[in-house]
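All protein chains but one are shown at their positions in the complex.
To keep things simple, chains are lettered A, B and C as they appear, and every chain counts its residues starting from 1.
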Amino acid sequence: MTPQERAFQERIDRNEKIEPKEWMPDGYRKTLIRQMGQHAHSEIVGQLPEGNWITRAPTLERKAILLAKVQDEAGHGLYLYSAAETLGVSRDELLEKLHNGSMKYSSIFNYPTLTWADIGAVGWLVDGAAIMNQVPLQRTSYGPYSRAMIRICKEESFHQRQGYDIMMKMAAGTPEQKAMAQDALNRFWYPSLMMFGPSDKDSVHSTQSMAWRIKMNTNDELRQKFVDQTVPQAKYLGLTVPDDKLVWNEEKGGHDFSEPDWNEFFAVIAGNGPCNAERLGARVKAWEDGAWFRDGLMAHAEKSAARQGALAAE
Amino acid sequence: MTPQERAFQERIDRNEKIEPKEWMPDGYRKTLIRQMGQHAHSEIVGQLPEGNWITRAPTLERKAILLAKVQDEAGHGLYLYSAAETLGVSRDELLEKLHNGSMKYSSIFNYPTLTWADIGAVGWLVDGAAIMNQVPLQRTSYGPYSRAMIRICKEESFHQRQGYDIMMKMAAGTPEQKAMAQDALNRFWYPSLMMFGPSDKDSVHSTQSMAWRIKMNTNDELRQKFVDQTVPQAKYLGLTVPDDKLVWNEEKGGHDFSEPDWNEFFAVIAGNGPCNAERLGARVKAWEDGAWFRDGLMAHAEKSAARQGALAAE
Amino acid sequence: MSTAATAVDQAAFFEWLQRVGDNALILGHRVSEWCGHAPALEEDIAISNTALDLIGQTQLWLGLAAEVEGKGRSADNLAFLRDAGAFRNVLLVERPNGDFGRTLMRQFLFDAYHMELLRALQGSSDPRVAEIAAKAAKEVAYHLERSADLIVRLGDGTAESHDRMQQALTELWPYTGELFADDATDQAVADAGIAPLPSSLKAGWDKVLRHVMAEATLTIPEASWQHKGGKTGVHTEHLGFLLAEMQFLQRAYPGATW
Partner (left out) sequence: MSTAATAVDQAAFFEWLQRVGDNALILGHRVSEWCGHAPALEEDIAISNTALDLIGQTQLWLGLAAEVEGKGRSADNLAFLRDAGAFRNVLLVERPNGDFGRTLMRQFLFDAYHMELLRALQGSSDPRVAEIAAKAAKEVAYHLERSADLIVRLGDGTAESHDRMQQALTELWPYTGELFADDATDQAVADAGIAPLPSSLKAGWDKVLRHVMAEATLTIPEASWQHKGGKTGVHTEHLGFLLAEMQFLQRAYPGATW
């Protein structure tokens, strides 16, 4: 470690925030760009599975709540792209990498939303797992990222409550509704557990990221916390977590539970999930179909600037 | 009239059929091309309003019947384009004229099909009026046209019965269904009367067309016949024809009835109907989207022919 | 005022409230189809916001409609359990989205009308109407500001954006006349001081239109023929498909609570 690197690490260890114009190691910058970019991409790709039910929401109120939620996700994308831009990478560069497949988004969004209960399950489980990841990141070392996470977390916990509210209505509803709720839990349980990533034992990057306070907890810690929080919520709903091995372990003060199928996890990351092609395809199509629109606005801005210039020169 | 023209007219007067390779006046050929082309176009544009309900047909049987019917219309289009081709105009030339707006199709297809009862009304009223026009044309002077009409009429009367059958089910169904049936009759009654065209008193072409046996009856005759046939059918359904002035006239042995709004008729012909832009747009889109397909088949045929030639030359 | 006369007024009032509410519902639905698919993140947020406002307004207008009808139906009942023939929105708002330019043009044409309407409705003789209008007017002022601004920028942008916007205007033009056509229902609510006659809003709309289109370098079509039917329940073929999708859950699971 160079003296400069050591000084940097010491600032982090003192819980100081690193700000955009300050010196930082290349690796720190690169890791942050990757992490924040993926997070931003996840927000905008994450609009799609829920957006899939906006036109079929069952009541006006549910439609409004869902619209507001998906809109919030776009907003989170905006915060995060802006925060990433402070590291010297433009939103368009990041989007280009999303579109050409060289940057990823959270694999959970490659699963389909098949019933209205899935909208509940996404809010309850997927947002629940996301919050579990994000809450500690409010204390992350990079200032703009930390501040973005603070804004995001406020909204996400609201989303999670809305998701749980849908699940409550479904679980307490007609037998068909309750069956949909159970089915949604069955399909989203393991993908939600996968959201924390494989065990950190298998990851080389984790140690450095934790030292830099870009990553605040191990994947396994967070997964355990998520299971312990979620199991009683499922019980309250009268739903069954699809895991025979799930049991309270008094000794460790947490649940024992089955690992998700990590082969599936790696397959979905590699592109082989139920909706990978469609999710990315939808984003690329939106971007390509919108080119004329963005070009039009740009041309107008240039014309306006030229007119202003001409005026000023008179 | 030249001697050749006189001889031609005498053949027609003797009820002889004119066949493709035989001499005919230019006007006869042109009028036939226009009439048969318009008729062919009407068949394929006529697929659209009914096609609009194929994916929403209420039972498997209704779906099958409707599919078969719309398919028949495509078949009728095929017969008629083929018959027109015997006059030296290709199907592609005729389609080009449809697509660029220089040839028309029956204005009735510019009205929307808004409920399932409309599918009944189209069969009952629109096919009913079409048959009224077409039955006499089985005896038209041009051989290929006459033979096409014979095939078409057989199928059309079947379609009309199917349409009436839908109306019977709707009229005898729930109050909502009966209301849909009445509403469909309300919307399709006058447009159906318009299908016979304005009174022949106002048409210069009619006299010549009737002499050539391209047109067999006056528009007013056919309209009267249609009304007289349809009114008792409506009564049997328990539906009310939307015409206060409709009354049986013992003296003339037919109904007195209100004229349709001819301003609307001319407006719709001029392009100002509820669905003109969409009907033509759908045809043009199908044609343009299919260009690569037709080109592919053509290229393959050429390759195959070349390979055959090479083989033969060996 | 006799009881019979009041009864007639209530029926017209109910009819009129459905028109206002259905315009908000159907346009809100159409616009919501863009959520997640708009050409830029800022647009995605803005258009979702428009959808959200319109669905919120739908709840208020159809809620009042249901109250005026007095048959125990709710706003949701009206939204999810009427078939197309019972909808009273103008044809303009049910037009398919087309490209983003078409969507914006439809929005501008409607926003400019909507603003005129809501401005007038704030002086309604019915305080419930005036109150909803006051709330909605704040939102719609923003919709109009935004759609007008984008029309100008895209109209006076590239050749392609100009052409697309001109085509959108030309294609949607014949659907604008219905906004300003008066009928007996309009007359009845106007006589009661509840709402302005649609025709009375035309001059204000024209002025905004001419101003925006001039800045956008777009040509207002001369075609005078206009579609109609939506206000009396005779819609385009598009509405049925929209409703089949929108109403699926309520239709498939009658009586369930969501």
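Throughout what follows, a contact is a pair of C-beta atoms (placed from the backbone, for glycine too) under 8 Å apart; a residue touches a chain by one contact, two chains touch by 3 or more.
All figures in this text were calculated on a predicted structure; none of them were measured in a lab.
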Chains on display which the left-out chain touches in the complete complex: A, B, C
Given B:8, B:81 or B:105, the one touching the chain that is not displayed: B:81
Among A:34, A:91, A:159 or A:187, residue touching the chain not depicted: A:187
Residue touching the undisplayed chain, where the options are B:70, B:87 or B:135: B:70
Contact footprint on chain C, counting only the chain that is left out: 83, 240-241, 243-245, 247-248, 251-252, 254
Touch residues of chain A, complete complex, unshown partner: 52, 56, 112-115, 176, 180, 183, 187, 267, 272, 274-275, 277-278
Interface with the undisplayed chain - residues on chain B: 44, 47-48, 51, 54-64, 67-68, 70-71, 74-75, 77-78, 81, 91, 116, 166, 169-170, 173-174, 176-177, 282, 285-287, 289-301, 303
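FYI, only the chains that are shown with their structure count from here on.
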Centroid spacing, where centroids are CA-atom means, of chain A and chain B in whole angstrom: 57
Chain B and chain C: spacing of chain centres that average the CA atoms, whole Å: 37
Where chain B touches two or more other chains at once, by residue number: none
Multi-partner residues of chain C (each touching 2 or more other chains): none
